[in-house]
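Here the complex is missing one protein chain, while the rest keep their positions.
The first chain written gets the first letter, and so on, giving A, B and C; residue counts start at 1 in each chain.
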Amino acid sequence: MKTELLLFAAGLALLGSELGAGSPPTPPATGTISGKVTYTGTPPKMKPIDMAKEPSCAKQHATPVMTENVATGPGNSLEYVVVYISAGDTPGAAPTELARYDQKGCQYLPHVLPMQAGQVLQIFNDDQTSHNIHPLAKVNPEWNKSQPAGSAPIDTKYDKPEFIPVKCNIHPWMHGYFVVLNTSHYAVTGQDGSFSLKGLPAGKYTVSAWHEQYGTQTEEVTIGNGETKTANFTFKALPY
Amino acid sequence: MGIDIQEAMHTAGTIGPPGLSDGSRLYTQTHPRPERSETGAWIGIFAIVMSFAAFTSAMIVRQGATPDWVHFELPRLLYVNTLILLTSSLTLGLASKRLRSVAGFSATAPTEKAYSEGMIWLAITLGLGGFFVIGQILAWRVLAAQSFFLSTNPSSSFFYVFTAMHGAHLLGGIAGLAYMIRKLAKTNGTARTTGLPALSVYWHFMDGLWIYLLVLLMVRT
Amino acid sequence: MGKVFAVVLTLITLVSVAFFAMHTWWLPPDISTTGKAVDRQLDETLIGTGVLFLAGQLMLGFFAWGASDKDRAEKIKPFPGGATPLVTAAIILVGIEIFTLTFVGSKAWGAIYLTQPDPSSIKIDVQAEQFAFYFRYQGPDGKFGGVHPEKIDDGSGNYFGLDPANDLAARDDIVTASLVVPVNKPVALTLHSKDVGHSFYVRELRVQQDFVPGLDIPLHFTATQIGKYEIVCTQLCGLGHYNMKAYLEVMSEEDYQQWLKTQGGQ
Partner (left out) sequence: MHDVSSQPVAHQHIAPTGFLRKYVFSLDHKVIGKQYYGLALVAVFVGMVLSWLLRLHLAYPNWHIPLLSKFSSTGAPGGVMTPEYYLSLLTMHGTLMVFFVLTNAPFAAFGNYFLPIQIGAEDMAFPRFNMMSFWTTFVAFLVMMASFFVADGPPISGWTAYAPLSAVGGDAGPGLALGQNLWAISIALFCVGSLLGALNFIATTLDLRTKGMSLARMPYSTWAWFVTSVIALLAFAVLLPACILLILDRVAGTSFFIPGGLILSDKLQPHSGGSPLLWQHLFWFFGHPEVYIAILPSIGIIATILPVFTRKPLLGPRALIGSMIAIGFLSYMVWGHHMFVSGMNPFSANIFSVPTLVITIPATVMTLLLTASIYGGKMRFDTPALFCLGFISVFISGGISGFYLAQPSLDTYLHATYFVVAHFHFVMAVASLFGVFAGTYFWFPKMFGRMMNETLGKLHFWLTFVGVYCVFMPMHYLGLVGNVRRYSAFVDDYLAPLIPVHKFITIAALLTGAAQLIFFWNLIWSRFRGPVASENPWEATSLEWSTTSPPPFDNFGGKHPVVNNGPNEYGIEGTNGSDYVMQTAAPRSA
């Protein structure tokens, strides 16, 4: 009698497992890597940009715009650091949404624009003056186009991962970066230096943090289902 | 201005065989003017002199501009080439001396001997010209072996530019020489080689030009 | 037809001259110590050439008028006196014109370009680049820092390629995008270019001087009027040429000192 019951139970179990296999697997909860990027030492003090040459831009800024090569925030936080998965991630197809880059008040917004290789990049001129976009690409093809006031946005894309400095040949102070990555998991630190990479399946990752002046740092992070791990980066800043 | 001289030339010129000084086609014989190809050669030389003057002044200015001028030893081979080129001028002289009668400057028909000798000398000249050009290219290789390239230093840049320009002009002369030989051979000597004097003028000039360049390069590099 | 030509030509001539004479479009007032001579030179040339222009054009029209509507019978008239007096007259008149212009003009030119700057003048380093001017003051230490092209980085505002890390003289150098000078003080500029040829042109100063890559070119002036003036580039330097400019701000001595204080070094 006992054996029958056991068999029955086993059968049920089997059946259950059969059914389980048949039904769609509930996706394993994805994890997140978040953290804060800070610096030690004294960073150079950012300089005010004199836009007198371009009155239409100058009048858009109550206080002078500062250079952004080492932008810092409260608590030694470091801005404009690109944090991304440099290994362990299998890049999917390029996302359909556009990466938008604005020229406004003779500034590049955002200062650093990360995007996935192959993603469509749209460049807008929101100013009353002509701008010139000159991404100094080395791996990808280099180009240099002017965009008169009120003309249509420029659509383009980059196929190979690269950190591309962008300059405006008409307004020498305008400098920014296109960061083309082989992953869909990336973030740029805000003024508080914080970032978070969401939607990571369980696994072992190499997380890299890149800063235009202080280079790249990496950290190994392993996360399980639904875990949230912290990864902090600290760059050494020099006054000059 | 030279107008009066020209007029004098005319009046002198109009004394020609009777019946030719009228409007008939033979009028030109009554004008003691140089062979047109020879005039052309001289005008060409004029222009070439100007070009190389420009190059030279460029060299002087450039050398004065910044103290980055590196002096280097000219390949020995150049002196050999110089000898070759000088000889070629000599042989061309011998050739035209023999072919002169062919060239229609004297009434006497060319002797068979003069013609064949002249042709040989022409051929030799052509050969020597060819050797010179090859020699120059070898000289480049010598220099390149010492890793002096076109863009290495202004001194080497100018060396290559000068030699190349001269070589190019000389190739023109060689082409002319070849054409002359072909023309003569086809008609075995009966063709009037009116181009020959012009060719000699040009060839000797190329010779002189090279000497000038060699001295310049010796002094400057 | 000849009469029509004469009338049209006369009209064109008079209208053209009128606009010059009335100064409808004219130079801005001069604010330099050397500009007066230039303006005088311009006036002299204007009168001299104005006479030539009127004479030439009106004579042409007059002759065309006279030469028209002749019937077949009429004989042609030779020009009175023939060519020789005409040619000699031309040579003498134009010769005199040239002589005076050269004589006076060379002085006006010399005053700007052939004189040494006053030793007490403020030394300012000017760098032109595609497509902006940047100006460098020595700062408190009265010394310019060394320039290292490879260190130039517009992104971080190091337009001159200074090396404050290792070069103490560079640390207090003041770098600005506007040329600020005190009134009535001699200023000695050193012009050099970061990339291609540019030019320094201030209409009110009556000076223009090219920047030549690889050369340091001196230029000095003294501004006599407080105000804000435009410095523009006049040497084709690339796509942003039209937009390459900066401002010259002439201040009172006090304002200038005040301004200097507000400017931090590197």
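Quick note on the criterion: contacts are C-beta pairs under 8 Å (C-beta built on N, C-alpha and C of every residue); 3 or more make two chains touch, one makes a residue touch a chain.
Being a predicted model, the structure only gives us computed values, none of them experimental.
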item	value
Visible contact partners (per top-of-document touch definition) of the missing chain	A, B, C
From C:Ala165, C:Ala188, C:Val212 or C:Ile226, residue that would touch the chain that is not displayed	C:Val212
Touching residues on subunit C - with respect to the absent chain	1-2, 5, 8-9, 12, 16, 19-20, 24-28, 37-38, 41-42, 45, 48-49, 52-53, 56-57, 59-60, 63-64, 66-68, 70, 74-79, 82-84, 86-87, 90-91, 94-95, 97-98, 101-102, 105-106, 108-110, 112-114, 129-130, 149-150, 152-154, 194-197, 199, 201, 203, 206-215, 217, 230, 232-243, 245
Residue ranges of subunit A at the interface with the undisplayed chain	129-130, 132, 134, 136, 142-152, 165, 167, 169-170
Missing-chain contacts mapped onto subunit B	1-3, 6-7, 10, 14, 21-31, 33-37, 39-40, 43-44, 46-48, 50-51, 54-55, 57-58, 61-62, 65-66, 68, 104, 150-151, 154, 157, 161, 165, 192, 194
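The rule is simple: only the chains that are shown with their structure count from here on.
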item	value
Chain contact graph, described as a line, ring, star, complete graph or other shape	other
Most central chain, judged by mean C-alpha position against the global CA mean	C
Farthest chain (mean CA position) relative to subunit A	B
Between subunit B and subunit C, centroid-to-centroid distance (C-alpha), Å	50
Mean-CA-position distance for subunit B and subunit A (Å)	69
Contacts with 2+ other chains: residues of subunit A	none
Subunit A-touching residues of subunit C, taken from the complex the two chains share	129-132, 153-157, 159, 163-165, 176-178, 238-240, 243-247, 264, 266
Residues of subunit A touching subunit C in the complex	44-45, 47, 49-54, 67, 69-70, 129-130, 132, 146, 165, 167, 169-173, 175, 212-213, 238, 240
